[in-house]
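Note that one protein chain of the assembly has been removed; the remaining protein chains are unaltered in position.
Letters are used for the chains, namely A, B and C, taken in the order the chains are written, and counting of residues starts over at 1 for each.
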Amino acid sequence: MLSWNRYGKARVRLVRVDKSQPDHQLIDLTIDVQLEGAFEKVYTDGDNSACVPTDTMKNTVYALAKKHAVARVEPFLVQLCDHFAAKPGVSRVRISAIEQPWARLNAHAFAHAGAEQWTCVATRDARGTEIVSGLTGLVLLKTTDSAFAGYPRDEYTTLPETHDRIMATSMTAVWTYRNTSVDFGAREQIVNALVHTFAEHRSESVQHTLYAMGEAALGAAPEITEITLTLPNRHHLLVDLKPFGLENQNEIFVATDQPFGLIEATLRRQA
Amino acid sequence: MLSWNRYGKARVRLVRVDKSQPDHQLIDLTIDVQLEGAFEKVYTDGDNSACVPTDTMKNTVYALAKKHAVARVEPFLVQLCDHFAAKPGVSRVRISAIEQPWARLNAHAFAHAGAEQWTCVATRDARGTEIVSGLTGLVLLKTTDSAFAGYPRDEYTTLPETHDRIMATSMTAVWTYRNTSVDFGAREQIVNALVHTFAEHRSESVQHTLYAMGEAALGAAPEITEITLTLPNRHHLLVDLKPFGLENQNEIFVATDQPFGLIEATLRRQA
Amino acid sequence: MLSWNRYGKARVRLVRVDKSQPDHQLIDLTIDVQLEGAFEKVYTDGDNSACVPTDTMKNTVYALAKKHAVARVEPFLVQLCDHFAAKPGVSRVRISAIEQPWARLNAHAFAHAGAEQWTCVATRDARGTEIVSGLTGLVLLKTTDSAFAGYPRDEYTTLPETHDRIMATSMTAVWTYRNTSVDFGAREQIVNALVHTFAEHRSESVQHTLYAMGEAALGAAPEITEITLTLPNRHHLLVDLKPFGLENQNEIFVATDQPFGLIEATLRRQA
Partner (left out) sequence: MLSWNRYGKARVRLVRVDKSQPDHQLIDLTIDVQLEGAFEKVYTDGDNSACVPTDTMKNTVYALAKKHAVARVEPFLVQLCDHFAAKPGVSRVRISAIEQPWARLNAHAFAHAGAEQWTCVATRDARGTEIVSGLTGLVLLKTTDSAFAGYPRDEYTTLPETHDRIMATSMTAVWTYRNTSVDFGAREQIVNALVHTFAEHRSESVQHTLYAMGEAALGAAPEITEITLTLPNRHHLLVDLKPFGLENQNEIFVATDQPFGLIEATLRRQA
């Protein structure tokens, strides 16, 4: 009757400081460990003989962070995958991390670099290890070069066409590396390509801009094979000022939280 | 290069009041509409001729809520699926809802019934329509009848075995209905079975209790074919009072938010 | 130059279980300790000789919870006030708590009783100790008996008058006890009076209903001297269905999060 199971430890908070050089180095991760495997008897019989405690998973994260002197998230998640994949009964390991970026103030002081966070998921099973990195919460807005027109109308359509609107989003992107032996330094180029394209694109829709952004990211980083973008449409609505004898020439907007459009797509590099 | 795409409107807030009887009826839904289909040109060419605006999706939710006099979430989501599946190019429709339960105070006044919310996802594609209902955020705690022992130890294990601990969780459950023509009134029996089993089970682990809960739910509702339970382990740690000359006999605990164990499994009814 | 200072420990999570009777008792508190006093040298000179560590405050909460067998929040906060007020230099102690209510399932299992939480603040200074209890997050809605009309109009008024609208709020209430020697069992009568009045009142405005609720609470509990109510107006707007050829007779609403009206007032018992 048990058709699927997974267990692990979520939100293991790990900060490592490397003071070996005058400029201290800081890495700030929140890690989830998840295991799948032959754990049926834990569920059906209350037999814990194969059940690595989630508390041990947490300890392992800290011990391996020390042993491997974690400096970059991707190789560390691979090391954690390798460790847990060797445990009896484990068929699949998924290690995910949220990384908080910090900007340097001086040799030993830092500030949060922005509202966005970086993400990484490493998955290891019989087919190998896959690394998917990304970022989330990068909020972008453009005041022009965004249109939405030419769409089909039905009995429930009231939206007026527009050729000049605000476009705003809180971007989430995840990309898949070709394999685990690439250099994992592509984040900066990918993010730059995404942001630059958002800013410069003449947009016919969020979908249209999403595609241009994905193309630019794939062009900027040959070591990735695909990218998935999730772009909520943070609608900014024109306020009707006519009742007050005022004309609103694309100047006064109300920013809305909900409802919101949500556009998602995956672009894969052609073979 | 576009290997997958989906778009829609998220968080359409809908409250319907039926005042046709002395006891007013209230349904409170937050709905997401998501479409997949032949929308490539929207992305690649900025051609919106096949792109139903997400604003129209929102309008459609309100108009159909009026036309169909929505009273229960599952049939209404099926009606929305049918409507959007008939649009050109659409290959898959996913409508999800969060339902806020309200408890009656008198004929026309209500209070939030608890912290938990109900969920429903209806998916329609070429294979048919699937209905998955559930609930999330139901917080449960038991002060005894929970053990965790007999687990494997390795070089990173420090957890002491326990035969009497607090077990607490914030339950999420989703279950799949056999088909769309069943009566969708099973929620109450399922939730009662889950909660009763949590309360009465002599637990060897969260996994062990999860399985018993899932079995009870499948037993209580023949119209569901499987159930997935997600049980975070809200750890309550004994406070060490020895430095203060006090003995803590399972009395004083610190409730922790993170890290937390996370146990998930699906139980499927045997054919 | 230092004109005011306060320091302490926030969010000390304390759960106490009393298993001395067959029906286990559970109290679940999140406590903040805040001290004011003659701590200038800590700030100006880096001299910590008068600075009780916030870590010690946390330990004290747990140790006193054991020693005093905390069973009800108000007397426990008074005990904490008395403890910290005796420390050198302290002129004012403020102890606040959020209490999570739990509903009993059986002798040893519990569920969150609702979305609301209870609050308590005890303050001790040279003038004595004051106890302010309350609750927050109790969400209420009525489908009729709520009007808003007769208000002044100016050049920026567009709101139509209404004689039948939805009224909804997430209530926060705090009330002050006459002194610290009263029985602190009034919460249930006060909440019942507030909720019953919300449900039954024929409302001309949120303000009008707030006042009736406050009066009812003061009437229900002679041991309180004043009550402050904070009532956000969770607007439910009629959806315009005319573009779809449908008439909306107070049936289909959109629930909005922001902006929202916010109505606050204090009612004090006349001497």
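Following the convention adopted for this analysis, contacts are C-beta pairs under 8 Å (C-beta built on N, C-alpha and C of every residue); 3 or more make two chains touch, one makes a residue touch a chain.
Remember, it's a predicted structure, so these values are computed and weren't measured experimentally.
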item	value
Residue, one of C:N59, C:T119, C:T144 or C:T197, that touches the chain absent here	C:N59
Residue among A:S3, A:S49, A:S91 or A:T144 touching the omitted chain	A:T144
Residue in contact with the excluded chain [from C:P22, C:G128, C:G150 or C:G245]	C:G150
Hidden-chain contact residue, picked from the options C:K9, C:H24, C:K142 or C:H236	C:K9
Residues of chain C in contact with the chain not shown	1-13, 32, 34, 39, 42-56, 58-60, 63, 88, 148-154, 156-159, 203-205, 207-208, 210-211, 214-215, 218, 226, 228, 232-233, 257-270
Positions on chain A contacted by the hidden chain, ascending	13-19, 24, 26, 28, 59, 62-63, 65-67, 102, 105-106, 108-116, 138-145, 166, 195-196, 198-200, 236, 239, 241, 243-244, 246, 248, 250-256
Positions on chain B contacted by the hidden chain, ascending	155-156, 158, 243-245, 257-258
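The rule is simple: only the chains that are shown with their structure count from here on.
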item	value
Interchain centroid distance [CA atoms averaged], chain A/chain C, Å	37
Approximate Å spacing (C-alpha centroids) for the pair chain A, chain B	23
Averaged-CA centre spacing for the pair chain C and chain B, given as whole angstrom	29
Of all residues in chain A, the ones touching two or more other chains	155-156, 158, 257-258
